[in-house]
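A short worksheet on the structure shown next.
Only a part of the assembly is drawn; its chains keep their places, and the rest are absent.
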Amino acid sequence: MAQPRTVAELAEFLGGVVQGDGAVLISGLAALENAGPESLTFLANPKYASKVAETSAGAVLMAPGGDRYGRTTIEVSNPYLGFAKLLTLFYTSPHEPAGVLPGAIVSDTAVIGTGVSIYPGACVGRNAVIGDRTVVYSGAVIYDNVTIGEDCTVHANAVIRERCRLGNRCIIQPGAVIGSDGFGYAPDGSGYYPIPQIGIVVLEDDVEIGANSCVDRAAIEVTRIRRGTKIDNLVQIAHNCQIGEDCMIVSQVGISGSTKIGNHVTLAGQVGIAGHITIGDNVLVGGQSGVTGSLPANAAYSGSPTIPHREWLKYSMVLPRLPELKKTVSTLEKRIAELEKSNLICQEK
Amino acid sequence: MAQPRTVAELAEFLGGVVQGDGAVLISGLAALENAGPESLTFLANPKYASKVAETSAGAVLMAPGGDRYGRTTIEVSNPYLGFAKLLTLFYTSPHEPAGVLPGAIVSDTAVIGTGVSIYPGACVGRNAVIGDRTVVYSGAVIYDNVTIGEDCTVHANAVIRERCRLGNRCIIQPGAVIGSDGFGYAPDGSGYYPIPQIGIVVLEDDVEIGANSCVDRAAIEVTRIRRGTKIDNLVQIAHNCQIGEDCMIVSQVGISGSTKIGNHVTLAGQVGIAGHITIGDNVLVGGQSGVTGSLPANAAYSGSPTIPHREWLKYSMVLPRLPELKKTVSTLEKRIAELEKSNLICQEK
């Protein structure tokens, strides 16, 4: 916990504007409902605007122009981002370098940067390179010839297999696996001949991989995840995929082999994506959707198989009324038969 | 394997009633089909009642009033529970305390209870607390300031991150991750600013977490799983979730951030649940369902998006006949046009 600061100091730190009493002392952060007089809170979603009236917070971070309900506020254009920055300010401190600790198993051919921390029980293979200030926690296993950049964090029991390469500031959550063999077999008439997976995985700068997620190495070339992309827990990225920059891939998504994902793509939870297809930039795919073909850029899709999100919304609302619709059609069928019969009589008259 | 016991002894142990020969010696347990004359079996599902006639088992555990087909039986109100208790009696024995074994890496500021077992290759961080009789297997990593209660089992390569807290009698299967960082980012106009995840995870007493499942730490406060809840393999629980007591969460379920689940809720396999919603007590959600909004208590739901289970059953039966329905409607359309035409003629007559 850091030392208390005045609302005015925090406003200056964020480049925001104080409304009310800039001298109020803030010692921590909390949600609207739980914040006390020494806490700062934030309003990002207009839906909760009226809660500002009720909060006990010492100050509220909010967008300019909202109703302050008489509270002391700091106005910033992006209160959610501001709150995130204050969380960093109040609650985090840079990892103190611990060096290579006793019990860490580091090959003497590994190249270890300065300011690193390698914890007991971590294993670093031959010719592996660990960049400056990178932290490798207990039980993480770095195979031979891996290269990890600067300021990375590799959490406990994560595995980086041979020859894979990580950029700077990557974060690998516990149990994630980078560079497992791609799922490639050639049917040989009776069973399956395993195709050697001789490629690698490259994670560019600022990529984050969630707990127990898996990124398979390419068959021949490179499975690549570009700068800034964030991947949640239990996600599967198959061999030869190319994932763009600044994507958000939510938990339990699975992407099949050789698929290309553009930049700024968001895949919601449990989405499944077929192999050998292309997803355009800025695409948004709704939760549990199944993508069986390429998707043009700048649009939202849902369903399994996916269609434009709006159309999916419409049909999924009608879906539960399907049995009723079927009944209506049966009734209509009878009424028409009746009409046809009497029409015949009518015509015969 | 324990020593043989008579049917009468087993009946007494379970508080059940012997029908037939209480002196029969039982040396083990088996399924109806495989049980031999020295084995006891059980009948829980009335569907299999006729198999009692065919089994070679020495005795059958069953509910009172069923047809014994001349077998020796022990009648108990809950034969499945009785069988589980006999499995425990015959086949399990308390873990023999092994102490802190050579090769275990335990911080000298950790507080270790009596009767514990910490296996070679396990890591226990600074100020961590390990309760009495708790077992930590090889490769498990307990970060700094973690508290684990009494009689817990932490299996190989499981990870408990900093400051998380486990109650008593918790079981963590291999590879499970407790306290990974929540998936929280603030868009900053170009990419994503990572929101520090400074909260923790609390698992209350008797919680079990399956192999390679993940429970993310809260952004600020607590991700909580209440007493008695059982979680299967490869499940994702996102940050700030509150899971109630005695829930059953089956494999590959994913629950998004800040969602509240009531008590005695059952989520079948591969269910996905949106964030910031509330699931009432005793709710049952069918396999692969997608829950996009809050669900009232005491009911069963299915589908993606979910609707009451019965309605889902109805429409999913009609679904395959949709192409046929469409054809019928086209035919009706033509017949109506025909009728309208002749009606016009008829009127003109």
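First chain written, first letter: the chains are A and B, and each begins at residue 1.
In the analysis below, a contact is a pair of C-beta atoms (placed from the backbone, for glycine too) under 8 Å apart; a residue touches a chain by one contact, two chains touch by 3 or more.
Keep in mind it's a predicted model, so treat the numbers as computed, not measured.
> Beyond the 2 copies placed here, what is the full number of copies in the complex?
In total, this homomeric complex is built from 3 copies.
Everything below uses one rule, namely that only the chains that are shown with their structure count from here on.
> Where the CA atoms of chain A average out and where those of chain B average out, how many Å apart are those spots?
The computed centroid separation for chain A versus chain B comes out at 25 Å.
> Which residues of chain B touch chain A once you look at their complex with the stated criterion?
105, 121, 123, 139, 141, 143, 157, 159, 161, 175, 177, 180-181, 183-196, 198, 212-214, 216, 220-221, 234, 236, 238, 252, 254, 256, 270, 272, 274, 288, 290, 292, 303-305, 307, 311-312, 314-315, 317-319, 321-322, 325, 328-329, 332, 335-336, 339, 342-343, 345-346
> Quick check on the complex: what are the chain A residues that touch chain B?
Counting only chain A, the residues touching chain B are 29-31, 34, 78, 80-81, 83-85, 87-88, 91-92, 103, 119-121, 137-139, 155-157, 171, 173-175, 206, 208, 210-212, 228, 230, 232-234, 245-246, 248, 250-252, 269-270, 287-288, 316, 319-323, 325-326, 329, 332-333, 336, 339-340, 343, 346-347.
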